[in-house]
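My structure is below; once you've seen it, I'll send some questions.
Only one protein chain is missing from this complex, and each of the others stays in its spot.
All chains are identified by letter, namely A and B, in their written order; residue positions are counted from 1 within each chain.
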Amino acid sequence: MAIARLDDISLTIGSVPILRRVELELSEGERLGIAGPNGVGKTTLLMVLASLLPPTGGQGSVLGAALGTPDVLAIRPSIGLSGHDPALYDQLTLAENLDHVARLAGVASGAVDVVLDQVGLAEAADRKAAACSEGMRRRTDLARLLLIRPRLVLLDEAHAGLDADARIIVDEIGRRAVADGGAVVTVTHDADALRSQADRVVTMTGGMVRS
Amino acid sequence: MTKIQVMLGLAAVALAGGLVLALNAPIDALQGEFSRIMHLHVPASWLAFLAFGVTAVASIMWRIRRTRAWDRRAAASAEIGVLFTALSLATGSLWGGAVWGTYWDWADPRIATTALMFFVYLGYLALRSASPDAESAAARSSILGIIAVVQVPLVYFSVNMFRSLHQGQSIRPDGATMPGGMLVAMLVNVGVFTLVYFALLAARTDVMRQEEAARALEPAAGEAVRPPRFDEVPDV
Partner (left out) sequence: MSFWGQVIEFARRDLVAERRTGEVVAIVMPFGAVALMTLPFALTIDSALLSRVGPAMFWVVSLLFAMQIALRHSAADRPEHRAMLSLLGIDPFARLIGRAASSSLLVGLFMAVMFPLMVVFYSPDLPPGWPSALLPAALAALGLSLVGTLAAEVTAGLSGRTMLAPLIVAPLAIPLLVGGSQALESLPDNGGILPWTLLVAATDLALAVAGAVVARPLEEAAR
C-alpha cells in the first residue's frame, strides 16, 4: 500500500509558486531521500506530506487521507516531523519537554526516561532546553519521534549539526518506522549524506521533483 | 560560628535593643504613639539610600576591576535597598494615614520620588534576572546602577525643593528639630539598621558566592551527553 501519493501537486503562496507538478509515490518500508539546494521547496514539500500545508493544485493522499480535506486530522498522530528547529520549550527541561509530549500523545511517562537514555541524554534530563547545546536539543527532538513512534517519519536536514553518534539515532528512527510498515522521508541539501540513509533518492529543482 | 553568623546575631540583638529604645523614647505631643513609627521609617529610608549608594559604587568598581565580588555586592545591595524602600513606603503610608489622614499624598514629592526610586530599582533586579548570564547581567545592571543613584539625592532633598506634608530634615547645620531623647532613639536605630545592612550584605553576597561556586562545579552541558544506547536499553 502506498504510504503517500502525490499527483501533479502544486502549491502557491500568495503569487509565488513553491511546488510545481510534483509527482511522488512513497511505499511501505521505503526510505526516500529528497536532495536539492536551499530554497527549492524541500521543506514545503515535507510540510505537504505532513498534511500541514494543503496543496493549491493537484491531488494527493497520505496514509489514506486525501490532502486538503478534514480526513487528514485522523492520520496526523501517525506522522512525525523533525524540522530545522527542535520543537522544544526553552524554559522546560529536556525531560519535561518529552513528558509534555508523552502526556499529550497518551504515551506512558516511563517511556521518557527510556528514550532519553537511548539517545544518550539521561544525565542531561534535568537541564533546561535553553541551557543545552544545539546538538542536545536536536537529539531531544529526535527522542520525541522515538517516543511517539510515528508510521511516517519526516526529517528535514536531519543530519545537520549532528555528530556520528547522533546520526545513529536518526538511523534507528528510520529503522523502526520501516520495521513497523511505515516509511521515512529525509530532505537535505547534502546529497552525499543520503547514500546510506535512503533506498531511493530524488532531486528537487525549482519546485519540481525529478527521479 | 562563622563571621557572618556572628554579624547576623549581633544585628538581631541590636534590632531588639533598638526596638526597646523606640518603645520607650519620648513621643510627639501631636502625633502621640504614632510618632514611634519614625524609629522604623527613618532608618529604613536611610538604609535604602545607603544600599543604593553602595550599589552605585560597586557598579563603578565592577566596571573598573571586572571582578565577580563587586558585581555580587552591587546586586545584593540593590536587593536590600528594594526591600527597605518597600518598608519605608509601607511605614510611611501607615504613618501618613494615622497622622495626616491620608495614606498617600501626590502633593508630597518625597513620597512620589521614593516610589519612583523603588520601581527603578525593581527594574534593576528584573534586568539582572532577565539577562542570560552573570557577565551580561553585570554589564547591563552596572550602567543602570550608576545612573539610578541620582534619585537618592533627589528623594532626600525633595522636601526642601517642594512644599510638602513631609517634615524637613530633622538634623540641619543649625541644629536638630526634635527633642533629645527622640533624636537619640532615632539615631541609635539608624545605627542599628546600618549594622543590619552590613550583616545582610555579607550574608547575601556569601550566598551568591556559594551559588556561583556550585554552578561552576556542574559539568558542562556537553559532558552530560553519552553515545546512543539502543542495544543496551530496551524499549518500553
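Convention: a residue touches a chain if its C-beta (ideal position, glycine included) is under 8 Å from a C-beta of that chain, and two chains touch if they have at least 3 such contacts.
As the structure is a computational prediction, the values presented were derived from the model and not from experiment.
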With respect to the chain omitted from the figure, which of B:F34, B:W104, B:Y156 or B:F198 is a touching residue? B:W104
Of the residues A:Q91, A:S109 or A:S196, which one touches the chain left out of the display? A:Q91
Write down which of A:P77, A:G181 or A:G206 is the residue touching the left-out chain. A:P77
Quick one: which of B:L23, B:L116 or B:V150 touches the chain that's been left out? B:L116
Write the list of chain A residues that the hidden chain touches. 47, 50, 52-53, 73, 76-77, 79-81, 83-87, 89, 91-92, 96, 100-101, 103-106, 128, 144, 148, 150
Residue numbers in chain B that touch the chain omitted from display: 93, 102-107, 112, 115-116, 119, 122-123, 125-126, 129-130
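The rule we apply is simple: only the chains that are shown with their structure count from here on.
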Distance between chain A and chain B based on Cα centroids, please, to the nearest Å. 53
Inside the complex, what are the residues of chain B that reach chain A? 219, 221-222, 224-230, 233-236
Which residues of chain A touch chain B once you look at their complex with the stated criterion? 108, 110-111, 114, 117-124, 127, 131-133, 135-136, 139, 165-166, 168-169, 172
